[in-house]
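With one protein chain withheld, the remaining protein chains of the complex are depicted in position.
Just so it is clear, A and B label the chains in written order, and each chain counts residues from 1 on its own.
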Amino acid sequence: MSIISILVYGAALGCVLAVLAVGFSLVYGVGGIINLSHGAYYILTAYIVFWFINANIVAYPIAIIIGLSLIALLGIVTYLALIKPIQHNEIGVMIVTFALAFLIEQAILVYEGSKPEEIKDISLIPFAKGQINIFGTQIDAQYIVIMIAAVIILSCLILFIKKSRIGKAIRAVSQDKDAAKLMGINVNLILMFVLTLSAVLAGFAAILYVSVSPIYPNYGWEYLLISMSVVLLGGLGSLPGSVIGAFIISFSRFICFYLVDIPYNVAYSGIIYLAVIIIMLIFRPCGILGKKERT
Amino acid sequence: MEQSTKRILAIVLIAVIGTGIGIGAWYFLVIPAGEGENPYEYPGYAGEGKPPLSKTIKVGLLDHTAVYGQLTYVGMTMSATEINAAGGVDVGGTPYYIGITMEDTKEAFYNYDEALSATLRMIEKDPDIVIGGFRSEVVETYVPYLMQAGIPFMTTGCATTEFCQTNVASDIWPYFFRIMPQNSENLGLAFMDYLENFLFPNMTGEGVILDGATIMYEELIWTIDLKNMLYDFLNATSMVTPGVRLGYANVTLKPITPSMGALDFMAYWGVFGGSGHQLMLPVISDPTLGNYFGMGYNLTQPNAIVAGINVAHQLADYLTTTPAMGCQYEISMSGAERVPSGPNQIAFWDAFKVATGGYDPVYTAIGAYDAIKIIANATTIAGSTALNDLVAGLESFNTTNWMFGLGRKLAFDENHDVIATNPDAGLYNFSAPLWCQYNQEGVKHVIPSGGFYDDNFIPNDMFRWPYWWVLP
Partner (left out) sequence: MVEKDQNVNEELVTEKVLTRRPFSIPLKNYSKKTSKRLGIFFKHKIPYAESELKSWVRSFRGGIILLCLFLVTLIPLLLNSIVYFHVFIIAMVYAIYAASWDLLSGVTGQVSFGHAAFFGLGGYMCAAFVKFLGFHWFPSIIIGGALGVLFGLIIAIPSLRLKGPYLALGSLAFSLLMWRLFSMESLRFLFFGSEGIRNVAFLQSLTLREKLITEFILALIIMIVCITIMLVVYNSKLGTIFKGIRDDEYATEAAGINVTRYKLLAFCISAFFAGIAGSIYMLHRGNVKPDIFMSLYSFYPIIMVVVGGISTISGAAFGAYFFYVLNEIITQLCSDFLPSNLQLIFSNIATLFFAIILLVVVRFTERGLMEPAIKRSKDLWDLLRGK
């Protein structure tokens, strides 16, 4: 029974982390931008959908579309207003996206705190209810839905980048920005598109996962750190690396639960991804599949 | 423009702006800091304006507004309204009125700087007594400031036993009181009493042999003591009670951290289900973790009874947040329910819902309501609001001289701790947790306690066994 559970939960979490981290990796690989508001995009999408559902204005699917559109809009605005003007300054970009994440978290807190009841965690309605029996273990059907949806999203993304014209342009920009400019590609537009895409990917991840894992307003940093650790593990700028890293981190977390049988295995599993980051940074900063930079 | 004109213009502008800022700063910052204006509110006061500060019992609230604080303030307001509308409190022959105020400590987010600022702002208002508190770690940081300023503090939200039994006893915090909830030691005693006198007999009576249990707990100041008590108790009972074969070897301790997600809990429940334990004892105060806990119980459906402390279980939407099956069979302690355990409990409950637009009273609000009442009585007994008189007045409430709070008999022990129900000492119907379980209609009912509180005092419903556990 335990093995099935590890496989299913690990795979589900791994799929979600993959979708989340791929966006982060894309932005860095193509534009050299470290987007510290990636976690904030995740929780903001979840909160927007939650507020619309709670207000009973629209149906659930419409709320999802609105949420994703709003987060895409935020991505566009972020790029145009915040990142593009100070693009040359890498640290400046990090700080400005960090400020944006801080702002989003405070804004959510102000709104959530304005109700008399205590600030609670929120969760979204799962798409599938009930359970499925897999080789003798009861698994919530939502996890299967998560995996299928994530696989669909990732395959669409890969097809898009490989086959479409914009995908080609993205790959060109990621290889050499100046050469792409000389070839007539509007680099700014591509960067904006990539940032928006990463925001929408974070939004997808939120919609899938928040249904089984409720969030609190200050969880944004946790998800940011997890996606950063996944990307570091797999290699900054490498998409297949991010997917592999996501599964490694999520499986190692569950294996730590089941196989490390000491009383405090929970606490240790919570610091696994931190230990991963530190070890990777010391021994192999470019990650498993990353391009080796000159140190 | 000519240079000299610019210069004159600049000088004039600066003078005007400077004076404006100076006056504004003086008016906004200095004056409200206690120069004549009365910062207290007097809900229910029938007279003109505000009564003078010399005829006021000044009570402050230090709590986190966005988390429970607002509701606690409502409880305070309701109590003060009743007293003020009835003409105030008789202190040494003159009517005094209850003045209340609040400062937001933001303590639920562990914001120590803001909590200290709020405490100091409160001290500036020179209250006679301050109530409140929620996050023990932050309370521990700001109470010494209140003690050093000579202001008593009555906590409505901290269960840490040490605050009274150690800090008051050794005179580190001479003016600290606790009115709600019971300290974790008493919660533990109630827990152990419940296990011994109700749950174990019921389970062994159905033919179940108890040979494994898990205690799942958060690592906070107040939960760790409780966990240790339970652990020792489970080991001790197995020698005495037939059918109970628990010991240190087969009781698992599972600490949980706030970073755990739903999947982590699913994993935990999976391990628990595989372990074959018959008892799961949660000590969880974080409502998020409590929700995941309930979800996990529902989905794994182990052959086990869940009984313990799960703060999420007390919240109104626990049933809708976790799939309903999990809620129905989980037994959890509750600080307060809408039961006629005191003469005014039901009326207060309904009035609170009206006053807040539909919210149930939280235990901190009930504590605040009781606090105002007992402070008013204490000042009447003592005849003044001076520090030592007030403290002496509060101390005069003991097991023989108690007061009726909302739903319980109210008194303090020699360490200023609220006295809890203790059947062994013959103390019934003092502060006690209520054992609750959701019934089939999704309504929370108080279930029998095995003699812990007088079952005539609190009407209770039947206890239900999880349907999936087919007994031999």
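The criterion applied here is as follows: a contact is a pair of C-beta atoms (placed from the backbone, for glycine too) under 8 Å apart; a residue touches a chain by one contact, two chains touch by 3 or more.
A quick note: this is a predicted structure, and the numbers were derived from the prediction, not measured.
Here is the thing to keep in mind: the chain we left out touches A, B in the whole complex. Contact with the chain not shown here comes from a single listed residue; of A:7, A:66, A:82 or A:144, that residue is A:82.
When the whole complex is considered, the residue among B:46, B:172 or B:425 that touches the unshown chain is B:172. Residues 3-4, 6-7, 10-11, 14, 28-30, 32-33, 39, 41, 65-66, 70, 73, 102-104, 106, 110, 112-114, 116-117, 120-121, 123-124, 137, 140-141, 144-145, 148-149, 172, 219-221, 224, 255, 257 are the ones on chain B that touch the missing chain. Within chain A, the residues in touch with the undisplayed chain are 28, 34, 81-82, 85-86, 90-92, 94-96, 98-100, 102-103, 105-107, 109-110, 113-116, 221, 225, 228-229, 232, 236, 263-264, 267, 270-271, 274-275, 277-278, 281-282, 285, 295.
Here, only the chains that are shown with their structure count from here on.
Chain centres here are Cα means. That of chain A falls 38 Å from that of chain B. By the touch criterion given at the top, residues 65-68, 70-71, 74, 108-109, 252-257, 259-264, 266-268, 270-271, 273-274, 287-288, 291-292, 299-301, 315, 321, 356-357, 359, 362 of chain B touch chain A in their complex. In the complex of the two chains, the chain A residues touching chain B come out as 1-2, 5-6, 9, 12-13, 109, 112-114, 116-121, 123, 131, 138, 140, 212-214, 216, 218, 222, 253-254, 257-258, 263-264, 266-267, 269-270.
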